[in-house]
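Some notes on the structure that comes next.
All protein chains but one are shown in place.
We just call them A and B in the order they show up, numbering each chain from 1.
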Amino acid sequence: MNMKLIVSPAPHAHSGDSVRRNMLLVILALLPAYAVSVAAFGWGAIITTAISIVACVGFEWLIAKFILKQQPTIGDCSAILTGLLLAFNLPCNLPWWIVVIGALVAIGVGKMTFGGLGQNPFNPALVGRVFLLISFPVQMTTWPRPLGFHTQYIDAATGATPLAALKQIVKAGDSSLVSQLPSLWDSFIGMMGGSLGEVCALALLLGGLLLIFTRVITWHIPVSILATMAIFAWISTPEGLCGHQYICYTLLTGGAMLGAFFMATDYVTSPMTSWGKVIFGIGIGLIVMIIRTWGAYPEGMSFAILIMNACVPLLNKIRPKRFGEITK
Amino acid sequence: MSTFRIGGVHPHDNKVYSAHQPITACPLPKNAIIPLVQHIGAPAQPIVEKGDKVRVGQLIAKAGGFVSANVHAPFSGIITKIDTFVDGWGMRTPAIFMDVEGDLWDDTIDRTPDIVHEFMLDPKEIIDRITAAGIVGLGGACFPTHVKLLPPPGKTAEVLVVNGVECEPYLTCDHQLMLEHSEEIVIGIQILMRALGIKRAIIGIEKNKPDAIAKMQALCSRLLGIQVLPLDLKYPQGGEKQLIDACIGRQVPSGALPIEVGAVVDNVATVYAVYEAVQKRKPLISRVMTVTGKSVAQPGNYEVRFGTPLTDVVALAGGIPEDTGKIISGGLLMGRAMNNIDMPANKRVSGLLFMSENESRRVEPENCIRCAKCVSACPMGLEPYLLSRQSELQLWDEMEAHAVMDCIECGCCQFTCPSHRPLLDYVRMGKAKVGGIIRARQAAAK
Partner (left out) sequence: MNVIIISLIVLGVTGLVAAVLLYIVAQKFKVEEDPRIDQVQEVLPGANCGGCGFAGCRALAEACVKATSLDGLLCPVGGAPTMAKVGEILGLAPVEAAPKVAVVRCNGTCEARPRTSEYNGAPSCQIMHNLYVGESACPFGCLGCGDCVAACTFGALSMDPETGLPVVDDEKCTSCGQCVKACPRHIIELRNKGPKSRRMVVLCVNKDKGAPARKACLNACIGCGKCQTVCEFDAITVENNLAYIDFNKCRLCRKCEDACPTHAIHAVNFPKRKEEQV
């Protein structure tokens, strides 16, 4: 026999799964929400997203090639996803240079300083977003009204965001503001002010379910986050609102859905075991509600996720249930 | 519940190529090499010399210890030498070489095709016959069967779990054996139950073999205590511990043997060998193996006597396909890739699997993205991502603390890894190192 055989250790088969496949599925799951934001915000949504994605991929390529001197790994599509998620967390009338700064911080500080994909302790898109939120508070919290392609970007007509109104209700006990809240249906389908991708809870929910059914993510993190938030809201319902109304507003606004299904479930920065994921989710839910109820910011998803990201190494000490430990 | 509870993966089973191909006997070769190591444990000691004439079924090498197994002549002929040969992995192995002449069988062996139903032996006699016949677990591990039938003091067996799962993709030899020799297998189960002094047996068969399930069920319906349990498809259901969990809902504790929860596990092929040894007095000199692969001309199930060159078996299946890149001895997920097939068949080789060149190469690994898919896939509840990293960094103590010795090397972690990381390569290496350290420590303590 004259052929040279290939020898490798077992197993000799692979499921065919890949990093790229997972990233593309997440991007696919984000598309319905993206479609809604294009419908709601028009050109601004398209331009902001395009800038963000191009900047993220560009920075990753440049940093890998010239600073880290590695083979750039933009082929795995993770930078595209970071760009998309970053854009989802920005108002659509943000000046282009702020978006580029956000992308630089997300990829440069959030991801590549730690060694690239898989090494970063914090969700890169959120690092970028929070950096912008602290550095450019005014631009980051001025949302145009959703008027489709007629949205005016210069001299944007901004509405009181539902969350800010909610905050006033909770903090000042001013129940006259209840009338300023959008209807529950509007906030479910996304007809309200807000960051580019966070407005339409319905579309995000659909995307999230797609991810769970394709086994890209497990149910543990989103369910525990949303359940914790709902229970907290139910207990602390302010005067002038019914319990179910407040629960719905809590879950439908302020990027709760986006955070629970897409940001907190980021593989790299979430725990490995089921129990770890549940505790991670409960922690996020609690912190969000604490920030929303008593903190200075109207929403708190980004901060809550980043804080719990820091706890992940600790949560990874929880080990899975081993074979032989189930006695019954 | 009809499967095991932790982890597992669902590879494509690819059994269509060789499924339902009748078992064909492989013709006798001119020369044969009979390896002395065909089991786990000490090598067998040859008791024949150069120039001796032997008959089929004659004992030619005695077990070299308690955990070892006898080797019998699979052919009649003349012993030419006792030497070493280079096996399929390039390592030198001791073996008996012989020239095959005719096909003269030992007189004690019953070669009639009749099925013998009655058995009057007591447990000790049964175990003696099994020991004498050199029977080892034919599922792949090749652990001597008689050792399992003698539980250590203080432990009692309650249930016999018969492994008809065949969860490895491509392999169909056990399936075909269950179809063609179902009656013999049921008698073998009764013999083993008598040997163990137990009243209950469960045959676990995966649901992708409905005909085998139906056939076994029909035979067992009249018998008390033997139950056929159809199992949902999931790899590695054929793993000893996973099968016990799936069949009787008990989990073998870490580091313990199945007898700890009162179970004894035997493969259907082993049970068939037990029937032949006890009822027909035929020692273990052949097995059924599957030769398969997407490009194999005549994939099928072949009865091969140990010592037959694998090249002869492959010739029967239509020769080595043109596009072959990798040849695996055993199954797709746990089998060993060979660097040549110029070696004889033995108790270990349950199948030959030919993979085309583009199926054979691995994809370049990327960074770990900490997706935890390996953690959810691990049927032992370990953390493969962590163990693999620790092994790369040579943190042996840490690996021991994270229960690396529980790893069954099933490959689910590596199969599922989206980053294509060689997780099991490193875990297996670390397990070998840690095993060595533990053995050294135990030896020092004595």
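FYI, a contact is a pair of C-beta atoms (placed from the backbone, for glycine too) under 8 Å apart; a residue touches a chain by one contact, two chains touch by 3 or more.
Since this is a predicted model, take the numbers as computed values, not measurements.
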| item | value |
| --- | --- |
| Contact partner of the left-out chain, one of B:Gln227, B:Asn340 or B:Ser356 | B:Asn340 |
| Chain not shown: contacting residue from B:Gly90, B:Pro210 or B:Gly249 | B:Gly90 |
| Option touching the unshown chain, where B:Gln38, B:Asn208, B:Ser360 or B:Ser376 are the choices | B:Ser360 |
| Residues of subunit A in contact with the chain not shown | 4-9 |
| Missing-partner contacts on subunit B, residue numbers | 86, 89-92, 336, 339-340, 360-362, 422, 425-426, 428-429, 432 |
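One rule holds in what follows: only the chains that are shown with their structure count from here on.
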| item | value |
| --- | --- |
| Subunit B contact footprint on subunit A (complex, rising order) | 1, 3, 5-15, 17-19, 21-22, 73, 76, 78, 116-119, 218, 267-268, 270-274, 319-328 |
| Residues on subunit B engaged by subunit A in the complex (per definition of touch) | 5-6, 9, 11, 169, 241, 245, 249, 251-254, 256, 311, 320, 324-328, 332-342, 353, 355, 357, 360-363, 366-373, 375-376, 378-383, 385, 402-403, 406, 409-411, 414-420, 422, 424-425, 428 |
